[in-house]
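For this depiction, one protein chain was excluded, whereas all remaining protein chains were kept in their positions.
Read from first to last, the chains carry the letters A and B; within each, the first residue is number 1.
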Amino acid sequence: MNYDVVVIGTELDGWVAAARLLELGRSVCIAAPGEGSLHYAPGGLHVLGHLQGQPVTEPYAGISALHDHHPYRLAGADRMHAALSWFDNSPLGAGFTYRGGQRCNSLAVTSAGLQLPVLSSCDHQAGVEQVQGNVMTVLNFSGHRDFPSGLLAAEFIRNGERVTAIAVDPPGARTDSVTIANAFDTMDDPGAWFGDLSAVLPGDTDVLLVPAVLGSKRHRDVIAAATRALDCTVLEVPTLPPCLPGIRLRNACERYIHEQAGTLRRGFRVAGMDADQDRVRSVTGSTGQTIDVSAVILATGGVLMGGLEVDSHGKITEPAMGLDACQTQPLSKVGAEQAVDALHRAGIETDEDFRPRHSGSRPWQNLHVTGRNLAHWNPGAEISAEGVAIVSGWLAAEAAHRELGS
Amino acid sequence: MDKSTAGPRVVVVGGGATGCGVARDLILRGFDVTLVEYGDLGCGTSSRFHGMLQSGARYAVSDTVYAGECMRERRIINKLAPEAVEETGGLFVSLPDDPADYGDKFFAGCQEADIPVRELDPADVMASEPAISRGVHRAFAVPDATVQPWRLLNLVAADIRRRGGRVLLRHRVTSFDMTGGRVRAVEVEGPSGSLRLEADAVVNAAGPWSGEIARLLGQDVALELTKGSILVFAHRLVTRAINRCRMPSSFDIMVPTGTVSLFGTTSEVVDDPSTTLVRPQEVQDLLDAAEPMIPGIRDRRVLRAWAGVRPIVKPDNWPSGRSLPRRHTVIDHGASGAFTICGGSWTTHRMMGEDAGDHVASFFGINRPSESATTPLSPDGGGSAWNPTTNYQGVEDAQTRKRTLCECESIDRDLVSQMVNDEGLKRFHDLRRRLRIGFGPCQGTFCGSRLAGLVAHLDQDFPAQKELEAFWAERLKGATRTAWGHHARQIILSDAVFRENLGIRLDDKAHPAGDDR
Partner (left out) sequence: MTTTHLDRDSHEGRGFSVPLMTPAMVRQSMDNCTKCNVCQVHCPVAGVTDAFAGPKYAGPQAERFRIIDAVDETAPMLCSGCGICTSVCPNDVAITDIITLAKADQVDRAGGIGLGQRLLNRPELIGRLGSLAPWLANGVLANSLFRQIAVAVTGVSRDAPLPRFAGQRFRRWLKHLSQREGPQITYFSGCAVDHYDPDVGIAAVSVLNSLGYKVTVPPDACCSLPMLSSGDFETARPRARKMIELLTPSAGAGQTIVGTSTSCTLTLKSKYAAYLGFDDRQASEVAHAVSDICGYLLEHHADTFAKASARVPKRVLYHGPCQLRGHHIGQPALELLRLVPGITIELSQASCCGVAGTYGYDQEKRPIAVDVGRSLIEQIADSRPDLVICDSETCRWNIEQASGVPCLHPIQVLAQAMELTSGKVFQD
């Protein structure tokens, strides 16, 4: 079997690359052994939230302060903007809105009561601006352990906000994020359920903060029904993983790929490739099956998802294609922050089209590397995971498409 | 029950195994006892150790007398506090590199020290311990056990309190009033300022910090501080404590304790008693040394590395190069009423208390023998034997699976609430140590914020946010020492949860030690 492009991995960068290539009329096969890190993502498009420990207001303006080989520097502000705008207008980014204007971050509320700079997010995700100064109620579902509402409330109170925390039984007596979400998805009349809730809701509530578990499919309807029933603003705050906002995005990606007749080879672990000099011709799975390809996009998720492996000597390797990984700092760095930084910054170095080096200064012609696999960035310190994923995935797709010709 | 006015007032400095052993021995002899501890009970070497309640077999050849003492004490502790002891059993295995003649000497030494020893068929041993080397040519079974340090120390502290003694946690001894060459009082500093504790005598049981305390007493105690580092493997690789059948040295024990197993230790002389840093090279050395015992060790997941510092008093004119004696030392600082007790081990901490008690009693001319070996620790005569499956079994029996706050260690949310409400404990490290929260593979990735949510819910004024930050920094500090394989992924997932989801900052400068110490 042969495909124009094989995308390896179901990270956001992989979904984006596959979606773009399908849109451009290419045949695409996504090969991925397991699921991706969107299951952990709190939702929202984090492009560049922090620089040197300080919050960033204008992410595009901030990129010049990044490492020369940071993925954003490879992309440049214009191409970055093109990629993010594409995402915004694609079915994948449906429901995301800018709150700080197209180029400015706004602040999202976290379940620890802290703030995370985000470029755009779903309109029902709680932002600092919408909640500040309002009378708030924080809702938790009894027995649901993944939403530290006590912390959220305490932190808001410390900041002088007016907050009450309440707990109610979850629908269907389910107690984890996924099953509660399923219960909301299959509920006959969410409006009635929230109607019952109004009995315990403090009367002066302006904003109700709920854990982001109001469904994985029908959440928009559920939130709309809640707003009507309670006559106040209802906003979601992401929970610990599994994180429904990320999972919804993942579901949207998968749905789109299916609709566009993309192929998903789930469980297919790429364990090697055949190449003709600087061109990959096929990839081979751990079961011995091969797929003939014209281009490959490696979106296997870096250290987090096993796209990069670390051995007990502190050496980092790329297991699927055997690419060289660059380690700028030893992993044995003393200090947690430094050690984590070293793990993040290790990765594959590429050119502007996200092609890794083949030999000498020459890049692979039809192989692209994206997202957390890339070197010289740190999503934890920068708060930039989705931004880098979308930018590198989209640009890799563009480059692969160009390369394939007509 | 209050005997506080009965006898002379003694302040014991240090709430590790030694200090707790001393304080309990003294209170049973009728002294008015105050135990002062800088942090939480056992936050020093007494929790940064290998976890073993030694049968003594390890020293059967090198120090037969000490070996016998260990065995005797091990039996006593098990009788006094079965709920803090797990009878894992121990094995001594001869591997191809180990001296051929050691086995016979070992067997004879054990018999001499009255340590029950049995030679086993190596084939049976290898069948029942699938992780260990297939090259075992001799194997012996001995009654090694493990001790849950915080469980035992808290039992001892509760007993001291019950008998009218005081246990001051989070108080640091800063100076002594030695007017007229005699101990008059001890100055301590705590969360709510400084305190003066009137005292007739002081026992310095500050472990590796004993030298510092001795200096405050105007004394010079020559300590050799030896740091030992340990690797924590993610599950029990072995069912019994596995020792190499050779003269005791570094790098030769794998101990199953809690839900994990510990391999150690390195051994290097250090200056700073507070050092807990494990150098990268030590980690490599530990892995290399473990390989012959557990082949393929580098493919196993290691959750973290830690180090403890052994305080040993160097006897005068001790030949350099010879390993220091294991037995403890009591130093009587003349007529001042001050004593220093140092060295020894967790296993022998009760006997050390008895020895110090003898010195203090004779100083005051009191002729009352120690009762610490025979007086039960808890009023109900001790609980039942415990092992970590108890947690899991409890959750299965009660079907509270989705209520566990710490999933890796199967710790129910209600247990935590109880401890917060009943004992007023809110500091995350205190809760962690008592309940084992955050000890498992995820190293706090998920339980950290759940704990913060719960504590903040129970007490809105408690700075749960700051605690959470410090808790995570401390978990990461140990975990990043062993960041390879799936544990590297765990660390990045932890980072994703804390920074990218919760919005918590990670700053090495904000938590330089990241721990109580």
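The rule we apply is simple: a contact is a pair of C-beta atoms (placed from the backbone, for glycine too) under 8 Å apart; a residue touches a chain by one contact, two chains touch by 3 or more.
Here the structure is a predicted model, which is why all the values come from computation and not from measurement.
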item: Residue in contact with the excluded chain [from A:G25, A:G133, A:G267 or A:P330]; value: A:G267
item: Hidden-chain contact residue, picked from the options A:L12, A:L139 or A:M305; value: A:M305
item: Of A:Q102, A:S142, A:N159 or A:Q277, the one touching the omitted chain in the full complex; value: A:Q277
item: Subunit B residues touching the omitted chain (full complex); value: 130, 234-236, 239, 256, 259, 300-301, 387-389, 391-393, 396-397, 401-402, 407-408, 410, 440-442, 445-446, 486, 489-490, 493
item: Sites on subunit A contacted by the missing partner chain, in the whole complex; value: 1, 31, 33-37, 39-40, 173-176, 178-179, 182, 241-242, 247, 258, 261, 263-269, 271-277, 284-290, 301, 305-306, 321-322
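Following the convention adopted for this analysis, only the chains that are shown with their structure count from here on.
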item: Partner subunit B, residues of subunit A touching it in the complex; value: 37, 40-42, 46, 53, 110-116, 143, 145-155, 157, 165, 175-176, 238, 240-241, 243, 302-306, 309-314, 330-340, 343-344, 379-381, 383, 385
item: Partner subunit A, residues of subunit B touching it in the complex; value: 277, 280, 284, 287, 298, 402-405, 413, 446, 449-450, 452-458, 460, 462, 464-465, 468, 473, 476-477, 479-480, 483-485, 488-489, 491-493, 495-497, 499-508, 514
